[in-house]
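Every protein chain but one is kept in place in this view of the complex.
== subunit A ==
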Amino acid sequence: MAAPGSGLRLPAGEGGGSAAASSLSMERIRSLTDLPELEAAYSRLCGEEKGVEEELEALLEQQSTIESKMVTLHRLGPNLQLIEGDARQLSGMITFTCNLAENVSSKVRQLDLAKNRLYQAIQRADDILDLKFCMDGVQTALRNEDYEQAAAHIHRYLSLDKSVIELSRQGQEGSIIDANLKLLQEAEQRLKIIVTEKFDVATKQGDLPQVERFFKIFPLLGLHEEGLSKFSEYLCKQVANKAKENLLLVMETDMSDRRAAVIFADTLTLLFEGIARIVETHQPIVETYYGPGKLYTLIKHLQVECDRQVEKVVDTFIKQRDYHRQFQHVQNSIVRSSATEKIEPRELDPILTEVTLMNARSELYLRFIKRRIVSDFEVGDSMASEEVKQAHQKSLDKLLNNCLLSRTMQELIGCYITMEEYFMRETVNKAVAMDMCEKGQLTSSMVDDVFYIVKKCIGRALSSSSIDCLCAMINHSTTELESDFREVLCTKLKLGFPATTFQDIQRGVTSAVNIMHSSLQQGKFDTKGIESTDEAKQSFLVTLNNVEVCSENIMTLKKTLESDCAKLLSQGFGGEQAEAKIDSCLADMAAVSNKFRDLLQEGLSELNSTAVKPQVKPWINLFLSVSHNIEEEEFNDYEANDPWVQQFIINLEQQMAEFKAGLSPVIYDSLSSLTTSLIAIELEKVVLKSTFSRLGGLQFDKELRSLIAYLTTVTTWTIRDKFARLSQMATILNLERVTEILDYWGPNSGPLTWRLTPAEVRQVLALRIDFRSEDIKRLRL
């Protein structure tokens, strides 16, 4: 018992397993005296023994497998020795092969080097031969005046590697080559001088083939810049000559000539077309002989001459057409606005057209140049870095924006805007002053005239192809329409619509005073005065129509301009933000349309309250004089002789007919809608003041139905909505008993939506004299 106990101790202690094993040391067992304790220790030890036995058995079971594995391992031993030997052999072989390969490759490398050197040697020999050939060739070519050939030789020489020349000097024939080189350099210098001279001579003689011949030689000699500048000098001279001729022609042009009004625009066009043609014809030569990306230099030179010529043309234009004086005159007119010194707007018309045409031509030309240079740069810069591209872009922008042509046009357009605005304002004023309304016309002449003028002015600004100029004119037009023209219509509406009842005389006097006042204040507008109320009425209605048409015209104008601008933009005019600019300005313009709409509403409600209401109200009040507290007999009598509604309808029809004739359908619709609302409200008031019997209710229901039926025929909008409350009142007044209302109320209402509050329902019920108030009070609504 002791042996297993001590044997167990170690593993148990190590594994930190059962605490019992370690606690049961021999000493502890020996010290046990108590029987139960002894028994407990014993049973625990027995348990442990069993466990150990199981473990041992498991280990023994594994013995056979382990043994068989050992056997296999023993068998493997000799094989492994064999493998080791093989591996060693293999490694030896690989090392050998490797060495071999390295040997071979070093030889190959040597061969390659040799080959390269050979090539270089051949190349150099070729170069030296070339050099020699060049030396000989140049001499002969020069002697034969075959400058292309000579230049080609020099070009070959210049493209040779400098080191080759250095090396060839070191050879045995160094001194000869040295001498030859010297000759060659001399020949180069001579050729340069000759070409320059010949070119100058050809330029002077205007011999285009010769000019082009020597122009092609410059790049061969490495004189790209010089060639381009000399060539453009020649081209500039041609441009200048042509321009001078054209300008002389202008001075001689008869004022009766068909194109006399736009002769300066035509001259500019000729100038631009000339330059464009030059660019067009010479671009291929430049591209072929000077390489891509050189067009910019050529055009830069040409632009200087272009600017010079433009300046001349514009100066003559300003002098001949008195442009600046006219501008001054306009400015003075704006400031002083005294009628005597005012410049007649019609006089400005031709000059404004010409300026916009001039600007349009310039924009077209600048766009042409831009497109050419950009595409040329694109070819030239296809491999270049981003920085180079940006530098090129910048220099192009600078050329286009800073050239005198741009600046001159900007100045002209600046003056143009002011003059165009003046033209528009004055012509609009004139159109307003000459306003006429023909009989049978809904609108008066000024609306058409004003929009014709505005459209013309914006159209002219558009034709300048300058987005800024266009937007500026759109803004001016918006201001003109919104403040000045709207003010005119507003003043007319303020005169009011004269009523035809006894207030006539009263109103007639006040409106006459008003007219006097306004015509005194404004001076220019509305001097005719209004003789009779009839005319005053007519004038008010026409103005209402005018306002409506204005609002619509503005939207039409906006749409037209949108499509026009889209066309302009699609042609590539304007910068990156051009579209947003135009959109913004057009949106401002569209907003003015709403202002006119507001004005129309104001005018309509004025008409409704001053003209319609005073008439309709007494007619409706007649309802009160017709008793609805009736018996069978009276009801039948009413059937035969309608007491109220027929007459009301006839009166209404007569009155509305007057408006229908004088107003556009849209406004008439709005007015009848307003009138209908008015009738509904007023009728409700009188109904609540009346009393009804059962038959009276029926009578009212009949009357209401015929009224609604009539109004439905004369209005395009549904009016049932407006009469919903009245119809519900009629329903209530038609009830048999008070409690019958519950069949229609609350959960029983079905599709009917009650527009009357419970309190109102009670109020209406109380109108029936046969309903007892206790019954009504008892209702639970």
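We adopt the following convention: a residue touches a chain if its C-beta (ideal position, glycine included) is under 8 Å from a C-beta of that chain, and two chains touch if they have at least 3 such contacts; residues count from 1.
The working rule: contacts and distances are computed from a predicted model.
**Student:** What name does the UniProt record list for the absent chain among "Cytochrome c oxidase assembly factor 6 homolog", "U6 snRNA-associated Sm-like protein LSm1", "HPS1 biogenesis of lysosomal organelles complex 3 subunit 1" or "Ras-related protein Rab-36"?
**Tutor:** Going by its UniProt entry, the chain not pictured is "Ras-related protein Rab-36".
**Student:** Which residue, A:Ala472, A:Leu495, A:Leu663 or A:Ala680, contacts the hidden chain when the whole complex is considered?
**Tutor:** A:Ala472
**Student:** Looking at A:Ala202, A:Val250 or A:Ile417, which residue reaches the missing chain?
**Tutor:** If we include the chain that is not displayed, A:Ile417 is the one touching it.
**Student:** One chain is left out of this view; which of A:Asn144, A:Gln205 or A:Asn401 touches it in the full complex?
**Tutor:** Touches the omitted chain: A:Asn401.
**Student:** Given the contact definition stated above, which residue among A:Leu35, A:Ala58, A:Met383 or A:Ala580 touches the chain not shown here?
**Tutor:** A:Ala580
**Student:** If the hidden chain were put back, which residues of subunit A would touch it?
**Tutor:** Touching the chain left out of view, subunit A contributes residues 397, 401, 406-407, 410-411, 413-418, 421, 466, 468-469, 471-473, 475-476, 478-479, 577, 580-581, 584, 588.
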